[in-house]
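Every protein chain but one is kept in place in this view of the complex.
For clarity, chains are labelled A, B and C in written order, and residue numbers in each chain start from 1.
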Amino acid sequence: MDSAEPILSLKGIGKSFYGNRVLADVSFDVGAGEIIGLVGENGAGKSTLMKILFGMPVISETGGFEGSIFFNGKEARFKTPFDALDAGIGMVHQEFSLIPGFTTTENILLNRESLNRSVLVDIFGPRISTLDRAAMESRAKSAIDKLGVTLDPNMLIKEMPVGHKQFTEIARELCRENVKLIVLDEPTAVLTESEAEVLLSTLRLLASEGIAIIFISHRLREVVELCDRVVVLRDGHKIEDFPAKGSSTKQIASLMVGRSMEAQAKIDAASAARTIQNGSDAGETVLSIENLWVDMPGETVRNVNLSIKKGEIFGIGGLAGQGKLGIPNGIMGLSPAGGSVVLNGMPVALNAPRAALERNMAFVSEDRRGVGLLLDEGIDWNIAFTAMQVQNKFLKPILGGLFLWRSDAAMSNLAEEYIKLLEIKCTGPGQRAGNLSGGNQQKVCLAKAFALRPDVLFVSEPTRGIDIGAKHLVLDTLKKYNREYGTTIVMVSSELEELRSVCDRIAIVYEGRIEGILPHTAPIEDFGILMAGADRDEAPVALVGGN
Amino acid sequence: MDSMKRFAADFGLPRIIITLYLFALFLAAPFVGVNLPASISDTLIRIGMNGIMVLALVPMIQSGCGLNFGLSLGVIAGLLGATISIEMGFVGAWGFVAAILISQAFGAVFGYGYGKLLNRVKGGEMMIATYVGFSSVMIMSIAWLILPFKDPTMIWGYGGTGLRTTISVEGFWRHILDDFLVIQIGENFKFPTGAILVFAVMSFLIWVFFHLKIGTAITAVGSNPTYARASGINIDRMRIVSVMMSTMLGALGIIVFQQSFGFIQLYEGPLYMAFPAVAAILIGGAGVNKATLTNVFIGAALYQGILTMTPSIFNAVLKVDMSDVIRIIVSNGMILYALTRKTKVAK
Amino acid sequence: MTSRSLFQRSCVLLGFIALSVYLFYIGKGHTLLIDTNAVTINGKELRSPETIEVSIDGKPAESMGRAERILILAGGPRHTITIEVLSGDDKKVEKQFTIPTFMDSAVVSVPAILGDAPPEFWVTTFTAPPVEEAPAEQMQHEQDAPEATTEISPNATAPGQQKP
Partner (left out) sequence: MSSKLRLFFIENAVVILFVVLIAFAIPVSGLPGTFLMQEILTRLGRNTFLVIALLLPIMAGMGLNFGMVLGAMAGQLGLIFITDWNIVGIPGLLLAMIISLPISVFLGWLCGSIMNLAKGREMVTGFILAFFMNGLYMMVVLYAMGSLIPIMNPELLLSRGYGIRNVIGLDGVRQSLDTLIPLKVAGLNIPVFSFLIIAAVSFFIIWFRKTKIGQDMRAAGQDRAVSGAAGIPVEQTRILAIIISTVLAGIGQIIFLQNLGTINTTSSHEQIGMFSIAALLIGGASVTKASIPNVIVGVILFHLLFLVSPMAGKNLIGSGMLGEYFRQFVSYGVIALALVLYEWKRVTQENDSRATLRGGGTPAAKEAKGGAA
C-alpha cells in the first residue's frame, strides 16, 4: 500500500478510431503493491486502454494514441506486447491462453524454458539445446508457491479444473523476471464462488509482496472487497477515482451507468414528448416466456420469466456477460435453449430458427458481420433473403408453381425502398454488403427484419459500434415502425440511456435471471441497483462492509 | 485505367499468364505448320467432352463444400450406368439415354451418402473427398471383377468373370452426340453440335437452378452458413442437395465423355478424373467458395485449349512432346494458387 | 556470437565439401579388364602361365587361360590382385596397385605382374579400339526402355488414364 513512487501512471490518455472518440483524457496512477479496480460498461474504453498499455499493433495501425505512460518512473511507449512483457507487465486474459496438451510447468515457462546449453548451439542456433526439465519444475514450483495455492506441476492443462487453469496463467505471468504489474481481465468470470475467493486471497498475497495489480471485473462485489481504489470509466472518460473502502456496489453501478449531462437532457425531452400510450399493464400479452434457459457461450440465461404486451417497446438491459443477449438468441433458436415461449397463446418450438421465423418473429443479431450479413452478396440479397425463404416473397412460380423463380427486379425495388427509407449511403442495391460502413450495415440488417413485417421484432445491440448520426436514425426508425405498424419490439442493449429513451418498460438481467422490471421513467440509481444484483447481495455486503 | 487494374487484380496474375500463353499458341500455330482449324475443332470436341465434368463442381463450391476432389464417385455412377445399359443390350440413342438414367439413380444414392459424410466433417472436406474418392474407385475395381456381367463385348476374352479394363462403345452409342447435327466445314473442321448442345443445355439448367428459391438458399449457405441458419435454412439438407447434384452431374459428364472418347475406362480409370475438372474451373476464375458459369466456360475453353495446342505446337517447333509435363504443371499450379488464397470456408 | 557461429558454420560447410570429394575419390567405380595376353616390357617378352586363378579385393577367384580378358567391376583407387598359378610351379602372388580416379576402365596385365615388371607397366588405360569391340559392349548395356510418356490407352490424344 506504500505507494512511494507509482509503478505506472497514465497521463491524459486519449484514442479515437476513424473519428469515433473512444478514450478521452484518462489519467490515474498505480503504486507498488496497490490493487486498482477498473470498472465500466462494455464500450466504456477499458479494453482499448489495456491495448494502449500493452502497445498492441491495432493501436499504432489506427493512428497511435494521445497522452503518455510512465512505467517505473520512465516514459514508456511499448510498440509490441513483447516490449511490455519484458518491461515487467503481465496480462491474464478472460479466455485462457494455455496449451491444453502441455503440463503446468511447460505452460508456466512457455518460451522461457531453462535449457542445458548444447555444443551444437553455435551451428544450429540456441533452440537446439535440450530442456532442463528439473530446473523448469523448480522454477514453476517457486512461482506456484508465491500464489499460495497447490498445483500439480505435471498435470496436463486439459485435465485441470477451471480454477487451476486461472492460477497457471497467473503463475506464468509471475515467472517473468522483473514482473511489477499484472493486469487481470475478468479473471473470475468463469470461476465458481469458492475458486473466486481463493483467487482474491492470492491477489492480496501478491499485492503484499509489492506487485501492482489492475483488476478488471463486472462482479462489483469482488471489486469492493479486493481493491484499494476503484477507477470508473464511462464513454471513454474517467468518471471517478475513489478508495474502495466504504463504497458500495450500488454506488459504483450507478456511476457506471449514470448519464452524462447532455445525454440526460435528450432523455427528458424524449420521454416528456412521448405520451404513455401503451401503459405497462394495458393491452393483452403477446409473448410470455417462462423458465427460459439458454446455453449461449458467455451469455448464459439460467431462468427468465417475462410477459411482453402487444405494441410495446420492451427493453432488456444489464451488464455484459449476465445473459441478456442469450434471451433473443434462445427464443429465435440460434442457441440451444429450453423452457416455454408462448406467442399469441400458441407455444413456439425452440431450437428451430425456422419455427420462430414462421411465427412472424424477426431478429436483428448483435453479431452483424458474423450472423447478420452476407458480406459477398449485394444489399438486395441481404434484405430480401429471409423474407424470400420464409414467406416466399419476391418469388414467381414458374411451370405452374412447380418451381419458384427468384425475381431480382422485385428484390432490388425492395432494396431501393429501404435505401430511401433508412437513408442507407450506398452506390445502389447491387453494392456488396461487405464494403458498406458499420452504420449502413446495421440499417441493412434492420431492413432485412422489417421486410418480414414481423409481429414481434427482437433487436440486439442495434447501436453498438456505429456513428452518432446512424444511432439516432436507427432508434427513430424502430420507434416509427412501432407506431405505424404496431410491431412489438424487444430491444436488448447495454446502453441504458438508449433503453430509457426508447423503451416503455426495461427489464434488468443479472446472472441469467430477471432482477427486476422498471418503467423507463425510473431514476438511474434504481437501475444501478438491479444491474449490480444489489438487493440479493446487499445484505452480505452491509454485514461485511465494515472491514 | 483503374478499372483495368481492378480487372487484372481480381482476374489474377497466373490466369493472365495462362491466357497469354494460349493466345501465343494459337498465333504461332499457322507459322509452324499446325493446322489451325483442326486444332480448334479438336479443342471444341474436348470442351464438349469435359464441359459437364467442370460444370459438376459448381453446386458444391457454391454451397461451401469446397472443390469436389471426390468427383470420381459421380464418375463411378456413370460407369455403372454405361455398363448396365450395355449389359441390357440397349443400342444407339436409347442405349445412351438408358445409361444416363441408370447413372443418375446411382449418382443420387452415392451423392446422398457422400453428402451425409461431408456434413460430419465440415471444414475438412477437400482432403476427405480425395481419399473417399480414391477408396471408392478401388472398391469398384473389386466390384468390376465380381459383378455378374455376361455381355461378351465386356467380359475378358477367355470367358473369365470380371470386366475388361477398357470397353469399346463402338456398336452402342459411340459419337452419338458428336455426330448429332454435326457441322463439317472442309475436311478437318468438325463442330460437335450434340455435345456442345448438351453442355449448353445443362449449363442453362444450372443457371436456372441457382435462380430458384433453393438455389438462392444454397448460395447463401456457401457465402455465410450462420446467416443462412439464422434465416431458417436447413444447412445440412442444402449441402446434401449440392453434393447429390454434383455427383449426378459427374455421372452425366463421364457418359458424355465416353461417347466422344469411344471407350469406357473401368478399374483405375476414374482415379484422377477430378483434378483436370478442378484445375479447369479454377483457371476460369472460380474461388474455393464462389463459382459462376462464366468461370466454367472460360475455364473449360482455356484448359482444353492448352491441352490440345501444346502437343501439336511443341512437336512442330521443338520436336519434343512436353505437353504432359506442361499439363501437370499448369493444372496443379492453378489448384495450388487457389488453395493459397485467403478464404474462410471449406478447408 | 555471430562471428563464432559464422566460423563454425563455414567449417561445417567446408567439411561437407571435403567429405564429398573424399567420397567421390574412394567410391569411384572402375571396370578392370584382367588381361593374360603376352606383353613385351623393356625388350623382354613376358607370357602368362597356362591356367591361373585371379581374384580382386578378396572377391571370388576366376580361372583364366592364356590370352584371355575378363571384366571385373571394382570401386575405389587401391586394389589388391591375388594371382594363383595352377599349371607348373603353383606360385601365389598378391600385389597392390592403384588406379587414377578418372580412369574409367583399365587393363591389368597379369604377365607384367607375374614377371615382376616395374609397377607402372601393370596397369594401362583402356582405350576403346575404334570399331569392332566397342559396339559389342555397347549393345549389352542398351536397355532403352520405351519412351517414358507414351500412352497405353488406345486413343493417345484423349486424356485417358492420366496422372493429374
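One rule holds in what follows: contacts are C-beta pairs under 8 Å (C-beta built on N, C-alpha and C of every residue); 3 or more make two chains touch, one makes a residue touch a chain.
For clarity, every value in this text was computed on a predicted model and none was experimentally measured.
Put simply, the missing chain touches A, B, C once the whole complex is considered. The omitted chain makes contact with just one of the residues A:L110, A:L205 or A:A352: A:L110. Residue A:T300 is the one among A:N72, A:T300 or A:N344 that touches the chain not shown.
Touching the missing chain, out of A:G67, A:G283 or A:G339, is residue A:G339. Considering the complete assembly, chain A touches the hidden chain via residues 81-82, 85, 95, 97-102, 106, 110-111, 113, 115, 118, 126-131, 162, 189-190, 192, 290-293, 295-298, 300-303, 336, 338-340, 512. As for the chain not pictured, it touches chain B at residues 69, 117, 120-124, 126-128, 130-132, 134-135, 138-139, 141-142, 145-146, 160-162, 267, 275, 320, 322, 324-326, 328-329, 332-333, 335-336, 339-340, 347.
In the full complex, chain C touches the omitted chain through residues 16, 19-20, 23-24, 26-29, 73, 75-76, 104, 141-149, 163-164.
Operating definition for what follows: only the chains that are shown with their structure count from here on.
Centres computed as Cα averages put chain A at a distance of 48 Å from chain B.
Here the spacing of chain A and chain C, counted between their Cα centres, is 81 Å. Per-chain CA centroids place chain B at a distance of 55 Å from chain C. The residues of chain B lying in touch with chain C in their complex are 42, 46, 49, 166, 260-263, 265, 268-269, 271-272, 275-276, 279, 307-308, 311, 321, 324, 327-328, 331-332.
Put simply, chain C touches chain A in their complex at residues 1, 4-5, 8-9, 12. In the complex of the two chains, the chain B residues touching chain A come out as 211-213, 215-217, 219-220, 223-224, 226-227, 229-234, 290.
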